[in-house]
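As you look at this complex, bear in mind that one protein chain is not there, while each of the others sits in place.
All chains are identified by letter, namely A, B and C, in their written order; residue positions are counted from 1 within each chain.
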Amino acid sequence: MDIAVRIGSLELKNPVMTASGTFGYGEEYAEFMDLNKLGAVVVKGLSLTPKEGNPPPRIVETASGMLNAIGLQNIGIERFIQEKIPFLRTYDTKVIVNFFGDSVAEYVAAAERLSCEEGIHGLEMNISCPNKQKGWCIFGTDPRVAAEVVSAVRKATRLPLIVKLSPNVTDIALMARVAVDAGADALSAINTLTGMAIDIRTKRPKLANRTGGLSGPAIKPVALRMIYEIFSAVKVPIIGMGGIMNADDAIEFILAGSSAVAVGTANFINPLAASEILEGITAYMKTEKIDNIAHLTGVAHET
Amino acid sequence: MDIAVRIGSLELKNPVMTASGTFGYGEEYAEFMDLNKLGAVVVKGLSLTPKEGNPPPRIVETASGMLNAIGLQNIGIERFIQEKIPFLRTYDTKVIVNFFGDSVAEYVAAAERLSCEEGIHGLEMNISCPNKQKGWCIFGTDPRVAAEVVSAVRKATRLPLIVKLSPNVTDIALMARVAVDAGADALSAINTLTGMAIDIRTKRPKLANRTGGLSGPAIKPVALRMIYEIFSAVKVPIIGMGGIMNADDAIEFILAGSSAVAVGTANFINPLAASEILEGITAYMKTEKIDNIAHLTGVAHET
Amino acid sequence: MSRFFNATIQENVPVHANHNLLTLSIPEGAPAPLPGQFFMLQVSRGSDPLLKRAFSIFRTTQQGVQLLYRIRGRGTEILRTMKEGAVLEMLGPLGNCYPNPPRDKMPLILAGGIGIASVFPLIEKFAGRSIVFYGARTKDDLLMKDKAEKLSKKLFISTDDGSAGSRGTIAAVLSSFLADPHSPIPDCHIYACGPHPLLRAVSEIAERHGVTAYVSMEEHMACGIGACLGCVVKTRSGYSSVCKEGPVFKSTEIVW
Partner (left out) sequence: MSRFFNATIQENVPVHANHNLLTLSIPEGAPAPLPGQFFMLQVSRGSDPLLKRAFSIFRTTQQGVQLLYRIRGRGTEILRTMKEGAVLEMLGPLGNCYPNPPRDKMPLILAGGIGIASVFPLIEKFAGRSIVFYGARTKDDLLMKDKAEKLSKKLFISTDDGSAGSRGTIAAVLSSFLADPHSPIPDCHIYACGPHPLLRAVSEIAERHGVTAYVSMEEHMACGIGACLGCVVKTRSGYSSVCKEGPVFKSTEIVW
C-alpha cells in the first residue's frame, strides 16, 4: 500500500501531519506518540523575533469547537533553531515550519533565515495575520496583498512553500489561485474562522482580545467545502484541516481534494489522535481495496 | 419593563422572532406555542412563482450543527397570500415575509406584490441566493450587485425593509454599509455558512446539491463576531441569529449589537424554544435590573 | 396534550445483536399513535448530536410505547447506553398512517430489516388475517419472527445469505407469490417498509400485478412536523415531506 504523498518537492511518508499551533514544537507530544509515525510535524507559528502574544483569557470553549486568541506567541526563529531543531532532528519525520510576519519585509527575512538551517524541510506561510503596514487589513483576505507577500517569500526560499489560506474570505478559490500564481508549491486550508463569545454576566467579550479563531468539529463542514472549491481551482497539493477528529473525518478531506491532512484541535482531545488517524486511513484503504492514497484525493468530485 | 423594539417603522412587542425557513409558514408551530407571544413570525422564503427546491437528501447533521440544501422550495407568493395570510392574521404578532428572486426584476416584482397585501408588516430580503443573470455569483457576496438589488427593491416597497446578509464574505461590515446605503431599514444576520459533508462509503457529497448551508450552535461564534462588526459599521437595527438555542445565547447577540433576535435551528430541537427564550430574556433583565431592552443592545462594545 | 413532551425510559433491552427494544412511558393524555406513525427522540442534552432521531411506533403496551431500533450510528449508540429512568424529549406521534384496506382486501405486509418495526402494528391489527413477507440480511437479523409467525396467516421469510427462509430479497418472494395463479390478486393490498431499493422493487411488482401498495419512506429529518422541508421525497405532485405528508405513500405516487 502506497501512502506516501508529495507536497511540492517534499515527500512525506504518509499524509498525516499536525496543524500549526496545536502541537507545540513537537516535543510536548513526544511523550504520547511516536513522532516517527507522522508524515510531518508542523510547528507553532514563528516570527523573526519572539512574540509575547495576547493577554488571557485566550481560550473559550464553544459548541463542538473552541475559540483561541493566542496572539501568535512564540519563542522566535533563533531560539527555535537553537533549542527545538536538535530535538526534532532525532526523528525520522519531516519538519515544516509555520511562520508569519508583520510586514512583507519580515516575512521575507523569516523565510530567508529558516531556509539556511538543516532539519527544516518545508515552510508553511500563515497569511491570516494582521498587516501592520496597512492597519487593519489581513494579508490573507486581500488578493493583491496576498500575491505581493507570497511572491516576495517565493523569491526568498528554495524550500517547498506551503501557503496557508484564511477561510474568512468571500472566494477561497480566488485566494488559492492567487497564492499558486505567486509561487506556492502547495496550499493548506483552513485556518480558523474568526469568531467571538460574550460573557452575559460581565457583558464583555470572553476573550481579552475580543475576537478569536474558531477551530474544531464545528468548522469541519466549512473547511470541507473550501477544500472542495480549492481543488477545482488549482493543481497543487492541498493540505486539508479544520475539525478533523478521527480517520473518517480525514478521509472526507482527502475525498474532497486534500493530498495530506493536518490534525489540530483533536490533539487536545486525544494526544494520540494523529497516529490513530493514520491507522484508520490505512484500514479504510484496505477495506476499500485502494492501494495508493493518491487515488482517493478528490474522488468526491467525480460524478 | 420595556421589551418592545423598533425595526424601522415597525414596532415589535418583543425582540424574539423566528428565522426564515425554520418555522414554516407559522402554522406548523401553532400547535406547540402561542404565536401571539412572538415579536414577529418570519416565514419561509418566498418567490414570485413556486419553487420546487433541490432533490433529496437535503439535510445532513454535523457537529453541533446541520447542513441544509432545501433549495428555497416554496409555494410562491400567490398561494402564500391565499392560504397562509388569513391564518397568520388571526394572531396578534407581526408577519415578516422573507423573499428572494433569481434576478433584480424578480426581486422587485416580488416586493411589489407583497407590499399590496394586508397582514404583511415587513419584508426580509434574502440576498444569499444565486443570481441567475450573472451565473454563479451570489447577490449577497458582491457589494455592487447587492447595492443594485437592494436599491431596486427599496423603490418598490414602503414596507420596512430588512436585508438579510450572507456570512460568506470577507468583510461583513462593508456589506452592511452597502445594504444600508441602498435603503435597508434594518439588517438581519447571519444566514447560513456554506458547507459540505462527504459520505466516505459512497465517496460522494452527502447532499444531492453537494453544498448546503450550515446552521445551529456550531456557527454561533462566527455569527456573534459578525453582529459585533456590523454594529460598529451601521446605525440601523440588527436582527441577530445563528445558533441561538436558549436565552443566554440570545442575550449574547443583544450585547453584541442586536436589537432583536431570530430563533432558527433551535425550533427543530425544541418547538417551544422561541417562547422560552423570551421568558429567559425577561428573567435576565429582572436579575440584572435592566428596565429597557434597548439598554442591552451593543453593551459588549463599551470598554 | 402537546406532541412535545418528556418520556421516561421504562426498559431498554437488547432483543438481538445490534437491536434494542425501548419502552417509554409517556404523559397521560398523549395521543395514541397509529400504525405507520413515528416519534422523534432527542438522544443528547448537549448540542452534539443535535437532531432528533425518528423511530416508528412498534407497539403500544400498558407500560407505554415501544420502539424497536437498530444501533446504526452515534445517536442510536447513545440511546443504547440509556438506562431505565432516563428522561428524553420526544416529539410525536408524527406523520400519517397506513390506511385501512377495503373490507374485502387481504393485507400483504412486507418488511425489510428494521422495517419490521413500522409494519408490526399492522401485523397485530390484522392478526390471523394477513400474509407477511419478512426479509433480512441473515437469520440473526430477523427480529420478532416468532411473534410475526403467530400473528400472521402465513409468514414468508428470506435472508440475503439463505440462513433462514429462501435466499435472496423478500421482493422476489412477493413476486413469486403474486405470480402464483392461486394468489388472491387483485383482492389484496400491500403495506411495505424497508430500504429504498426494496420499496422500489415492491412498487414495480405491485404495479405489474395491478395491486395497490403503500410504502413507508425514510429521509433525514430535522423538524419532524413539515416546517423545514428537509425530508422530502419526489412524488408526482412535487416534493412531499416524509414527516408530515408521509411517511406512508401510495407506491404509484412516488417518483422512484
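Everything that follows uses one rule, which is that a contact is a pair of C-beta atoms (placed from the backbone, for glycine too) under 8 Å apart; a residue touches a chain by one contact, two chains touch by 3 or more.
Quick caveat, the model's predicted, so the values are computed rather than measured.
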Of A:I7, A:L46, A:A63 or A:I230, the residue in touch with the unshown chain: A:A63
Per the touch definition above, residue among A:Q73, A:S115, A:S151 or A:T282 touching the missing chain: A:Q73
Option from A:N14, A:N267 or A:T297 whose C-beta touches the chain left out: A:N267
Among B:N14, B:S47 or B:S64, the residue in touch with the chain that has been omitted: B:S64
Footprint left on subunit B by the chain that the document does not show: 63-64, 217
Hidden partner interface residues of subunit A, rising order: 21-24, 28-29, 31-32, 44, 52-53, 55-66, 68, 70, 73, 216-218, 245, 265, 267-272
Those residues of subunit C which, in the complete complex, touch the missing chain: 44-49, 74, 78
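Basically, only the chains that are shown with their structure count from here on.
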Chain at the geometric heart of the assembly (C-alpha centres): B
Mean-CA-position distance for subunit B and subunit A (Å): 34
Geometric centre distance via CA averages, subunit C-subunit B, whole Å: 36
Computed distance of Cα centres, subunit C from subunit A, in Å: 47
Touching two or more other chains - residues of subunit A: 63-64, 217
Multi-chain contact sites of subunit C, meaning residues that touch two or more partners: 46-48
